[in-house]
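Omission of a single protein chain aside, the complex is shown with its protein chains in their original locations.
Let's turn to subunit A:
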């Protein structure tokens, strides 16, 4: 319904301009800010394309209370499934925020 190129395309294209054309022309004390802008654009582009449905939604407040109370400790029937879900959830989020950290 909306016109192309879409948001992620525009962000990626604008980021290229920022890094290749603008950054080299900036005074040294503005380089950090420009890199932060580039990083923010990359996160926003990845977020728009993330498959959030790949990890089933859970009640985070309830999970947090249960974990703190030891209900999913090693040796409990739910421990392995909980650990797997937490990993999937962290992988999804880190994949948007900092994919390099996933190696």
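Everything that follows uses one rule, which is that a contact is a pair of C-beta atoms (placed from the backbone, for glycine too) under 8 Å apart; a residue touches a chain by one contact, two chains touch by 3 or more; residues count from 1.
Everything that follows uses one rule, which is that contacts and distances are computed from a predicted model.
Missing chain, UniProt name from the options "Phosphotransferase family protein", "2Fe-2S iron-sulfur cluster protein", "Quinol oxidase subunit 2" or "Cytochrome b/b6 domain-containing protein": "Phosphotransferase family protein". From the options A:12, A:26 or A:63, the residue with contact to the unseen chain in the full assembly is A:63.
Seen from subunit A, the chain kept out of the figure touches residues 33, 36-37, 39-40, 43, 58, 60-61, 63-64, 67-68, 70, 72-73, 82-83, 86-87, 89-91, 93-94, 96-98, 101-102.
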